[in-house]
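Not every chain of the complex is shown here; the ones you see sit where they belong.
Chain nomenclature is as follows: A, B and C, assigned in order of appearance, with residue numbering initiated at 1 for each chain independently.
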């Protein structure tokens, strides 16, 4: 099987997320890292390249523009680039690679403004390129099982959606020293108009979308700033999904004791499904009037679309790295099928559409909050 | 120690709640059931009286008016009456006993309308009577521990309040035969303007109030009706508490698999406290930047105000009956201190004030929902 | 319905367990407390009598012998006596009442020696009396559900039994002041030859027996004494049940952080059932190769033999008091049926047979431990 080749922009400054992408992309032996501009410091750049087995050091570049240009001129140009820089540079880097005809995988959110996101989408469409977005939580195997169950009618018609994402890093930061790496998320110039909403609220939005397949229609949002912070650190949002499905979302960066505590519950008229990030391999499925069942992702009784995302036998915990692997597995499969002129695979990774949906969600929430917590169409 | 004597109106029609009150009131040997009008069917009335050891059958009455009148004329008149009828009769029965100078313990909500509630409050104040309200969840020993911890600054200043109460009985009813006993809750004529909000939303409001001591200032509510039901069965509410504390509440009667799943989380700037009704003896206390701790109510390390509500050694589960016992323990202690001219005890049971607060909360929520989900002052 | 009348010996010295029995016996309105010798201090005796609504103070006795004698001479003699004294007096008190023709409910263990237990059994048989034993854990509603499931083949043939009971009160005692009430359990003269084995090991033995219906054949036990204690505080036991079923038991009074943490798992060739005392209303049922299911005792989907032991609607936690209520419910039903010449009810409470089985178990364990951890027939 042909293996894809990819490059990376960012990730070399000691941030954990670069390695998460690298491991995710190579998890299923479908891609190999061959080029990169991991940091603007060329010494560190080379150290990262060696650490990550980039053998041809001529493909380690001092800046992303040079990388896009030189790679696009090679016959063995990278098949895609992964962008893992802070949010404020996503748009310009993605745009540059797209314009050079190179496919992109980009961290979320894809841009600082909705307009930028729409522009990226336009280029993707024009150039018929592939743009993946790494909404992690939406990509766990158990979430795929949930979606299959919902699509097969196992909870009936959806009647309610409750999602939350409490974490505590911002409030812990107030008593602890913190790395610069995290702190850019609290700087409006780098993080954008919102902190909590664009950083983790948008994860919930994508998670709901991937888990249910339902379209968000409008939001009513209330943001809370903590002790004079310029940014929101707690968001409480009412949601309206297509077909009159109500929903509710809470995300907070001030919730002492919470470990990226994503929890989502989808209620239907024949049952419900719950998933918690603290036990990412599990679903709790409660058929109406029957005992709740604890479904483990890598058990044989699940849908194939779930088990094919599990890499270990039942009972062996997989985690965050593997969720990234699932995104790249779908993205690479799609790319390979396209290259080989094969029948398109079912897209299970978040795409530019999902990235844009995230931008629209944040935009509507900001407006709702600014206008006194009123309903705003997405 | 003098023992109080009490009577009961309602409870004799096979409803479980009558016995819950009886056991709660007698739990700590402070009161004895001596009179009652348990049902309007005199045969059943007598059967209940015998079952519950009411020895003097002349104190078993055919209707509540007769009971109030005759008891009030006795030298050994009951010290209080417990009202456990459906909601639509609370007001008139409570009013009748109050007017006859008899103290009252009443199930929540205390009336159908805010005006009725205010009228009851006026009589209570004029006659200097004691009016207890059985908000159960607010009365678990662990909640008392939480309140002490908050009052002692263990979570710092409160910055957020998240409460939920999913249950599934309404949606289960759609596939199951149900007793009349539950069904009155779905009849607007008997349950009042709302189902979910006044039945269980109001439990959450009282729980927050008792757990934090904070005053609710305004609400933004959205009600959902299920498949043409005349009443709300799912409510999602944004809350504003005094001092700018945001809050969020979700209650649902449509949540498959949920067992009266009350869960409340109070976040402060130095830690958080969580309580779940499914493990009612436990609190999860997460001091900022330290490991969460699982506090068990009947352990010696707790505040006395908590441990004195525990009747069994550490490790023995107490439950719903004991929460009722806690209400009556405080109510009876208060009454006895008053009778004996002793220093007033700290009131830890919900009173007419709490009952009225519940009515105001429901009233504001109904308005907010009717007016398109806008903020309404409580 | 005729109500039974009962008396109590012990329970009046401030021990929580007296009230647990009283509430248990009266829980379902089948019996009324009319006589007692709650303590040898007559003043306290009368205080307890008043607190517990014993109206006829002539039936409050200064010692148990007088009580047995006088009651047996009354036409309205108590129907049964409940014995809640420390272990060392169980035998003589039970014997005395039995010899006066009075039925007995006795705390476990029923005696200090196996021989005493056998003697009690002989009298019970000769006099055709009813002897109940309060093995609490075996009496939760969820355990009844488990037994029904096992009897109906839902886990197939039993292939393994794993039981544990960690608690920490002895080790906590080493750093805390303790009431005399607990301390008698550490005095060999009063507690008998063993502490952990007879106090809590025997609970596990009874729980296994009631949950599975299987007969214990032999044991291999190892006792551990803590820092020079004359008694065992940790026991580890291999078990052999009829039909070659292996089992394992661990009980400890030294397990920091454990809250009467009884946990039992029954494995069959078609599934397994697990119960934990910390969530006493729940079972976890894992059918072979299917997702585990969380069964809640008071849900409609259970066997009637379980739901008829639940007194509250689904989602309302019942606890330790109610487990006692279940013992008395079966015991009283049986007694009433016998009195009324009705068809005998299925005995679901522990009887003298179970009490004796407990004595035989302890006896065999002591021998096995003394002889160097070898197999001893029960």
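Here is the rule we go by: a residue touches a chain if its C-beta (ideal position, glycine included) is under 8 Å from a C-beta of that chain, and two chains touch if they have at least 3 such contacts.
Being a predicted model, the structure only gives us computed values, none of them experimental.
Undergrad: If 3 of the identical protein chains are displayed, how many copies are present in the complete complex?
TA: 4
The definition used in the following text is that only the chains that are shown with their structure count from here on.
Undergrad: Give the label of the chain whose average Cα location is farthest from that of chain A.
TA: Using the mean of the C-alpha atoms as each chain's centre, the farthest one from chain A is C.
Undergrad: What whole-number Å value describes the gap between the mean CA coordinates of chain A and chain B?
TA: 44
Undergrad: Averaging only over C-alpha atoms, locate the centres of chain A and chain C and give their separation in whole Å.
TA: So the centroids are 55 Å from each other.
Undergrad: Return the distance between the CA-based centres of chain B and chain C, expressed in whole Å.
TA: Whole-Å distance between the two chain centres: 34.
Undergrad: Among the residues of chain B, pick out those that touch two or more other chains and give their numbers.
TA: 172, 176, 258
Undergrad: Contact residues on chain A for chain C in the complex?
TA: So the residues of chain A in touch with chain C come to 285, 289-296, 299-301.
Undergrad: How about chain A: which of its residues touch chain B in the complex?
TA: So the residues of chain A touching chain B come out as 155, 159-160, 162, 164, 168, 171-172, 174-176, 220, 222, 224, 226-227, 234, 236, 238, 246, 248, 250, 252, 254-258, 265, 267-272, 274, 284, 286-289, 292, 372-375.
Undergrad: Show me the residue ranges of chain B that touch chain C in the complex, using the header's touch definition.
TA: 1, 3, 16, 19-20, 23, 27, 29, 32, 50-53, 55, 167, 169, 172, 176, 182, 258-261, 277-280, 296, 300, 311-322
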